[in-house]
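Missing here is one protein chain; the remaining ones are kept as they sit in the complex.
What follows is chain A.
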Amino acid sequence: MILDIFQYGFALRAIEAGIIVAIIAPLIGIFLVLRRYSLIADTLAHVSLAGVAVGALIGFNPVITALLATVVSSLGIERLRTSKKVYGESALSLFLSGSLALAVVLLSIAKGLNANLLNYLFGSIVTVTTNDIFIISALAAVVIVTLLLFYKELIYITFDEEAARVSGIPVRSINAILMVLSAFTVSISIPIVGVLLIAALIVIPVVAALQLRQSFAKTILCAEAISLFSVLAGIVVSFYFDLATGGTIVLIMLIIFGGVSVWKK
C-alpha cells in the first residue's frame, strides 16, 4: 500500500526542515571546501554529538545544546589553528576525538537513551519536532543574513587571503564569523541527516557543483540545486521505503556527484 507522505505531520515537518538545511549547507560548504576546511564540518558534527548528549542528560532541547557546543568549539579550533602551537589538522583531531569521548561517556551515564541516540547519529524524519522547525528557521535566517553581509569579503579571502588582507579586509574576524556560521549550520542539520552525515551535506553538493567548472555565482546555484533535489528525494524515498533519511540523502548526493564526474570527463 502506498502511503501519502503529505498526510503525515512529521513528514511535512521533515520536508520543511529538509528544505532549510538543503539551502544553508552548500552556502557554507562552498567556502569550507575551497579553503580545504572540509574536515571542520566533520569535527563540528562530532562536537555537536557531545552537545546532544548534554541536552539528553539535562533534558534540554538537543539542537540548542549542540549549537552551544559547536559555536564554542569552532572558535577554539580557529584559535588553536591561528596560534600555530598545533597543526591545523591536529587541532581538528583533538576536538573530534575529545568530543566523541565526552559524548560516549555522557551517554553511558544517561542509560536508556540508546534508541533516541540512533536517530541523532543517522537522522530520522520522525525526530523533527515543531519546536525544532522554529529553532532551525531562526538559525537559518541568521546564517543567510550574515553570509549576505560578508559575501564579498568571504569570496576574496577564500580566493586570495593575502591580497584580501592587503586590501584592508579584517581577515581574522571574518574567518571567525565563518567558523561560527559553520557551527550554526551543523547544528541546524542534526535532525535531518544526523550527526555522522552532516559533513556530507555540507561538502558533497559543492564538490559535485565544482566539477561543472562555472563562475562562483553559478557554482553556488548548482550546488543549491543538487542539495535541494537530494534532500527532498532522500526524504520521500526514505519515507516510502522506510530507510534511514540521512543515509538515503547522502547516497543520492554521491550518485549525482558520480554522474557529474563521469559526464564531465
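Rule of thumb we're sticking to: a contact is a pair of C-beta atoms (placed from the backbone, for glycine too) under 8 Å apart; a residue touches a chain by one contact, two chains touch by 3 or more; residues count from 1.
In this section, contacts and distances are computed from a predicted model.
Student: The chain dropped from view, which UniProt name applies: "Succinate dehydrogenase/fumarate reductase iron-sulfur subunit", "Aldolase", "MoxR-like ATPase" or "Zinc ABC transporter ATP-binding protein"?
Tutor: "Zinc ABC transporter ATP-binding protein"
Student: For the chain left off this view, which of A:Thr43, A:Thr219 or A:Thr245 is in contact with it?
Tutor: Reading the full complex, the residue touching the unseen chain is A:Thr219.
Student: Which listed residue (A:Tyr87, A:Phe159 or A:Tyr240) would be found touching the missing chain in the intact complex?
Tutor: Result: among the candidates, A:Phe159 touches the missing chain.
Student: In the whole complex, not just what's shown, which of A:Leu12, A:Leu34 or A:Leu68 touches the removed chain?
Tutor: Among A:Leu12, A:Leu34 or A:Leu68, only A:Leu34 touches the chain that is not shown.
Student: Name every residue on chain A in touch with the hidden partner chain.
Tutor: Here the touching residues of chain A are 34, 149-150, 152-153, 155-156, 159-160, 162-169, 209-210, 213-219.
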